[in-house]
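With one protein chain removed, the remaining protein chains of the complex are shown where they sit.
Let's turn to chain A:
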Amino acid sequence: MPVLWRRLLVFTLSLTPFALLVYRTATQQLGADPAKTIVLFTGEWTIYFLFTTLSVSPLVKLAKWRWLMVHRRMLGLFALFYALCHVAAYLTFILGLDLSRFFSEMVKRPYITAGMPAVLILIALGVTSTKGMMRRLGKNWVKLHRLVYLALALGWVHVLWQVRSSYFEAVIYGLITLTLLGMRIYWFCKRRSAHSKA
């Protein structure tokens, strides 16, 4: 399949959850507390897209799916897209755009404090995701974009901190996060020992 078609397919698939959400909102299928449903839904998809984006390089390395590499940026940008929807939905639908409440909530609910820097990181990475920015930042681009690991870890803390009755989601997310980050640490150590031997 030509790259352009594949891009179109990835784009459409990535936008499907959003389209589904819009449809359910329009047809009033979100239940008694539509605000909370939207905030949860967009938050979950942010995490899913972070998982997907961070699975690209392991899949390229281990399964030799080199064709996947060209789609990584779009997947990452969709993580940012759902994160921005998540924040926007929280501010409009839950807080009613009352910014003074936003600051008191941030203090009151530590999991929001954990989530905020994660979103800021994603914004920074999104802004610097263009080819021009890659060129301009050179080696620093890779260093900067390693912050995505921190964003994922913070996202997981954000979920863990809200656990009330079941650890199921938090445990599953934690296992995936540890696997994805663990692989990086393993490769990093291997590279270093290879360097020191040489």
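Methods note: a contact is a pair of C-beta atoms (placed from the backbone, for glycine too) under 8 Å apart; a residue touches a chain by one contact, two chains touch by 3 or more; residues count from 1.
Note that in this section contacts and distances are computed from a predicted model.
With the options "Transporter", "Protein-methionine-sulfoxide reductase catalytic subunit MsrP", "Formate dehydrogenase, nitrate-inducible, cytochrome b556(Fdn) subunit" or "Molybdopterin oxidoreductase family protein" in hand, the undepicted chain maps to the protein name "Protein-methionine-sulfoxide reductase catalytic subunit MsrP" (source: UniProt).
Remark: the omitted chain is touched by one listed residue; of A:Lys64, A:Arg135 or A:Arg164 this is A:Arg164.
Here the missing chain is touched by one residue of A:Tyr48, A:Tyr111 or A:Tyr149, and it is A:Tyr111. Here the missing chain is touched by one residue of A:Leu95, A:Leu120 or A:Leu181, and it is A:Leu95. Remark: the residues of chain A touching the chain excluded from display are 25, 31-35, 38, 92-96, 104-105, 108-111, 161-168, 171.
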